[in-house]
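A single structure is presented below for examination.
Yeah, one chain of the complex is gone here, protein chain that is, but the others are all in their spots.
Labels for the chains are A, B and C, by order of writing; each one numbers its residues from 1.
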Amino acid sequence: MAQMNLLHAINSALDHAMEENERVLCFGEDVGHFGGVFRATSGLQEKFGKDRCFNTPLVEQGILGFANGLAAQGSVPIAEIQFADYIFPAFDQIVNETAKFRYRSGNEFNVGSLVIRTPYGGGIAGGLYHSQSPEAYFTGTPGIKVVVPRNPYQAKGLLTACINDKDPVIFFEPKRLYRASIGEVPEESYEIELGKAEVVAEGSDVTLLGWGAQMEIIEQACEMAKEQGISCEIIDLRTLAPWDVDTVAKSVTKTGRLIISHEAPITGGFAGEISATISDQCFLHLESPIGRVCGLDTPYPLMQEKEYVADKYKIFEAIKASVNF
Amino acid sequence: MAQMNLLHAINSALDHAMEENERVLCFGEDVGHFGGVFRATSGLQEKFGKDRCFNTPLVEQGILGFANGLAAQGSVPIAEIQFADYIFPAFDQIVNETAKFRYRSGNEFNVGSLVIRTPYGGGIAGGLYHSQSPEAYFTGTPGIKVVVPRNPYQAKGLLTACINDKDPVIFFEPKRLYRASIGEVPEESYEIELGKAEVVAEGSDVTLLGWGAQMEIIEQACEMAKEQGISCEIIDLRTLAPWDVDTVAKSVTKTGRLIISHEAPITGGFAGEISATISDQCFLHLESPIGRVCGLDTPYPLMQEKEYVADKYKIFEAIKASVNF
Amino acid sequence: MNRPDSKVVNAIHQASFIKGDALDIPTLKVLDPQGVVIEGAQMPDIDETLALKIYDTLAFIRVFDERMVASQRQGRISFYMTCKGEEAAITGSAAALSDDDMIMAQYREQAALRFRGFSTPNFMNQLFSNAKDLGKGRQMPIHYGSNELNYMTISSPLATQIPQAAGYAYGQKLQGNDALTICYFGEGAASEGDFHAGLNMAAVLRAPTIFFCRNNGYAISTGTDEQYAGDGIAPRGVGYGIETIRVDGNDLLAVLLATQTAREYALKHNKPVLIEAMSYRLGAHSTSDDPSGYRSKEEEDLWAQIDGVLRFKTWMMSQGWWDEDKDAALFDKYRAEVLSELKVSEKIGAPALDELVTDVYNDVPKHLQQQLSDLKTHIAKYPDAYPSAKGESH
Partner (left out) sequence: MNRPDSKVVNAIHQASFIKGDALDIPTLKVLDPQGVVIEGAQMPDIDETLALKIYDTLAFIRVFDERMVASQRQGRISFYMTCKGEEAAITGSAAALSDDDMIMAQYREQAALRFRGFSTPNFMNQLFSNAKDLGKGRQMPIHYGSNELNYMTISSPLATQIPQAAGYAYGQKLQGNDALTICYFGEGAASEGDFHAGLNMAAVLRAPTIFFCRNNGYAISTGTDEQYAGDGIAPRGVGYGIETIRVDGNDLLAVLLATQTAREYALKHNKPVLIEAMSYRLGAHSTSDDPSGYRSKEEEDLWAQIDGVLRFKTWMMSQGWWDEDKDAALFDKYRAEVLSELKVSEKIGAPALDELVTDVYNDVPKHLQQQLSDLKTHIAKYPDAYPSAKGESH
């Protein structure tokens, strides 16, 4: 085990993958000799050569188009989009191509080896265009998997699983935690199974559900609740599509209460889908309305970020409201 | 009043708008002398000239970029995307630009005059790429309005309101109904207020909610239910973003039951958002879980379209399940 | 990078523009309009066997296109698109390739697929979306694909295959398997952002790709004067630093020569090449379209006169490789074959209901298994409402 921050953990997963399979390629804007603007691909070009780790021209639709072609060909492309805010020019390649490649061809062709890595989320004074959490645009698209890690250990294990998985995956990296989150991470390669939520803390009064950087905030709110004698069960969804309904439903059946928190705006965010599904499955067990603590329905602001975000105080208030309903 | 089909109603709204305001422009692929592949812009180039109604090169991101520029300049662009399935190359221009234009500039600039028209939905043996209902990608994007008409009368009045509205609007046209839906439509210009759902039929046992072409299917299911003595209240949401929570909540408070039906896949569809919100607002009034009758979580198929879609039988079954819960 | 004061820079001191038409791009021609080899013209690498295979493809596709349009009119299939007028450009280019080369087409390139060996039933089964369709009946007619034949399944969104072709070719290069990717697209699709992305990336990343633009004058109703203001698509190649050639798309030998030359160059240098084939969409855009609303019969006739199939046939006859009797027999054979295969394919049932949820992911995930089983329960209640329960083929 070694102490790694989240960036190192990702770099280590990429390094192992490239080491183990020469068909693995890493590319995107500035990912080559510079190692990416966040340095996630640092050292990979030096080690594996320019053919396998390289800069692309500045064109996200091209990066994903190129990646789709490589994946169809049998290579294992790991494409980086510099910020999740800039994934939209590639939206057609992802939603109409990546997600439908296998289905439309009757499995004659597939792009199952593709992984898209991209930093998402706020908390870095990035304003409208360096803070977005666009996961719900993809969780509503059959044919792609969506994965979000919450810490270095999870990041390495989940990213490795994404690379080895036979479906295309978008891997959202919580950039606020890139350097801030540090933890024990095995030096060797390992996988954390996709499609499984993790019960991070057991509790009895209310279930708190989230993913990525929001888990830290949820844990803080849980601490606040604990001081008031409220026992929270915390679940990290980890794989958002397809998601682990059973683990969540089981927990809510037990606690009778659910609060979901994510960074993206509330309306149309993935919490709505979860709420709808769990309301349906746990209808007779719910003791209070499912709470959603999310961003406001505005673009992501700069100066008023603190007021805008789903912070621990807001989650704590939602916990109290749920328990006192 | 005249008998018009849905295409004529749209054409009439465009005609009036161009007549009344010389800054109104209609453009897109094949919309010029040909009048669009569905003929919605038929006759407009002849009448208003090539400067105001014209073909663009084949590039959706350009059509929307161009339209954003025109709107910022003070023109009133009505941009057509030939099929909603082909709106994704323009996704960045819509989600990162159109939707955030006013906010990011502190209202120094806006593209509020923009209207995007695009045919959506299935039922025409169109398969994966001529059947999609991508509304939920946009209802989750603060800053744009989303409107879907269910018949010719609604189409003309709502489209006119969209053109006159001070926010950018995506107007999804139910292409299955283009020629199939015929009704009385005033010759003159009129508006139907945006942001208001319509109670299409009053009932007491269960609320059925939908929009666009799905309304017809919902009405058929309502007839089936009626024969079994079940009284359905039917609501056409019409404006999906921002949506009329109050009208829906009021109805559900009365009936205690809600079934939402849309063409798009269930997971991540807009029904999830509605369900989450109404569950929250009507928690103590709900007598059964909110039902969602939607497309399956796959791309839109061709041969198995009949099995795939949310048809009247499936809605009817959901009504029975809700009432008998 | 060049410093602007460096000596190598070509400097001017008066403000004058490079004109929009600064490149005068010539067109490669081997056959004259009558199908006679132009004096001094370079010949492609072609022998009788190849010529016969090419002509066989041309003949099949002419018959097939005609017959399937008729079937659509009879309501037997829902949709069709012909490649009429462009058979020479498509077959001539496909004939320059190795079977290992990947073909990524737009949708109007059925001749290339036929040249690769796609059988008549293969075509028919796709058009009828039946249980034997390699694509499992999921896409509209003409969205063919075959892994075995290295022909990527067609997808309707235009131009998406262009950067994909660059990526595919890059992968081929890294694997060192002496194969490349050819990417077909229309002059309309060349307006999409993906065109720009694909050509630039292939050039910068040195992907051995042949970008083959079928400039057929129209994108549905939109003529080239509303599609671009420059001299077609070819000059864009120079913008990307890509070797480029324009060719008479109705001159099969010229297309074959250009593509053979391009293939050799691309593989030798690991670089892309752009070919622009000037031709004409003789038919409607698709069976949903009626071109009389936007172009004249005279224009169509003008192009019909220089039809590439006829010119190639004339040339073959001048070689002593073909005659009218053989021609009549070949066309008769294909007419009969198409008719009889049509009857077979239209009777084949629909794909199994279970295929509704396969191939969305590699394995069918739990929620889709659930949706399928719910659906089956539901269908059982309303057997008359669903074709799958009634065992209908359509």
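Note that in this section a contact is a pair of C-beta atoms (placed from the backbone, for glycine too) under 8 Å apart; a residue touches a chain by one contact, two chains touch by 3 or more.
None of the values given here were measured: they were computed from a predicted structure.
Taking the complete complex into account, the chain left out of view touches A, B, C. Of the listed positions C:S191, C:S221, C:S286 or C:S345, the one in contact with the omitted chain in the full complex is C:S191.
Residue C:L257 is the one among C:L134, C:L257, C:L330 or C:A389 that touches the chain not shown.
Contact with the undisplayed chain is limited, among B:N5, B:T41 or B:N96, to B:N96. Of the listed positions B:F54, B:Y86 or B:Y153, the one in contact with the omitted chain in the full complex is B:F54. Taking the complete complex into account, residues 1-5, 9-30, 32-33, 38, 40-42, 191-197, 200, 203-204, 217, 223-231, 234-246, 248-251, 257-258, 260-261, 265, 273, 278-279, 302-303, 306 of subunit C touch the chain not shown.
If you put the missing chain back, the residues of subunit A touching it would be 29-30, 32-34, 37, 54-62, 85-86, 88-89, 125-130, 266-267, 296-299, 301-304, 306-308, 311, 313-314, 317.
Taking the whole complex into account, subunit B touches the unshown chain at residues 23, 25, 51-52, 54, 56-57, 59, 61-62, 64-75, 77, 89, 92-93, 96-97, 100, 102-110, 112, 142-143, 145, 166-167, 195, 242, 245.
One rule holds in what follows: only the chains that are shown with their structure count from here on.
The chain with its CA mean position farthest from that of subunit C is A.
Centres computed as Cα averages put subunit B at a distance of 35 Å from subunit C.
Along subunit A, residues 61, 89, 92, 96, 100, 103-104, 142-143, 242 each make contact with two or more other chains.
The residues of subunit C that reach two or more other chains are 137-139, 143, 155, 157, 193-194, 355, 360, 367-368, listed in rising order.
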